[in-house]
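Please read through the structure below; I'll follow up with questions.
The complex appears here without one of its protein chains, the remainder shown in place.
Right, chain A next:
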């Protein structure tokens, strides 16, 4: 393993002291499979939940999280080829919030790729997003890797139609523990598009799917759930290396289902608890996941952060940059055929209290 400083020669000694990140390059993780593409990095920022108060006022803490992410990405060396925004830029989908997010993100130097979240969508059903920001689903190729962006936060027409106003619909979707909530889905139309899109690619091409919600089922009461996830997984089965990156859950979370590796990315707004901490309902939190520690839950930035990912091995190596916790690296282990936390996977090596009361 080779370690190098992530910020170098920036003449920012004072600043770099407060930005404790370094990039760990995993050289041994490639196994017997040589990389078939030019290595590159991209960054991922997600779940900022910018909240409008009134006039030009926004919730300070959430603004600060996104500003910090933008600043850190701009200081990265090597520069990421692009940045993915993983959804939930706004809290209630208001134009004020989306415009404010665009303004804060306009300071980013690398180009942006957008994924829509439910908080951006359910006020106007994605109209403003499509006009001003991005299509809801699309795909692109980058240095030999096929990227697919899915809108995974669609839901059932009956649920959508029951609310008398757009804001009521938005508020009901925005509340995570809403017993009147509705599960997410990709939907048949998009699944047909996905089948056509993937048909053009050889099974050896590494595929990275970007969605807001996890494309598997974790915990329905909080909508850590995509109802037709299995249909998406089925379409991805024939590829040798598939990675799904998602936001929404605001925590370190990873899983392996068949050939598909799933990684959640951090939020810049606030951390969600792991569903195991709600004892009244059963959950399916992946056994692989080593929980994120919250040594100081009382600091605004604790339990939030962002990710930098590299595709050196054709599978994603995910560097979780936890702003007030030990940084974590989760990489695909070709022998075990699933991702492992390079430091904490062994239960004897965990730091107390890496579980929740």
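In this text, contacts are C-beta pairs under 8 Å (C-beta built on N, C-alpha and C of every residue); 3 or more make two chains touch, one makes a residue touch a chain; residues count from 1.
We adopt the following convention: contacts and distances are computed from a predicted model.
One subunit of the complex is not drawn; among "2Fe-2S iron-sulfur cluster binding domain-containing protein", "Protein-export membrane protein SecF", "Thiosulfate dehydrogenase" or "Rhodocoxin reductase", its UniProt record names it "Thiosulfate dehydrogenase". Only one of A:163, A:201, A:278 or A:334 touches the chain withheld from this view, namely A:278. Among A:51, A:182, A:235 or A:317, the one in contact with the hidden chain is A:51. For chain A, the residues in touch with the chain missing from this view are 51-53, 59-61, 91, 175-177, 221-222, 270-273, 275, 277-280, 296-298, 300, 353, 356-357.
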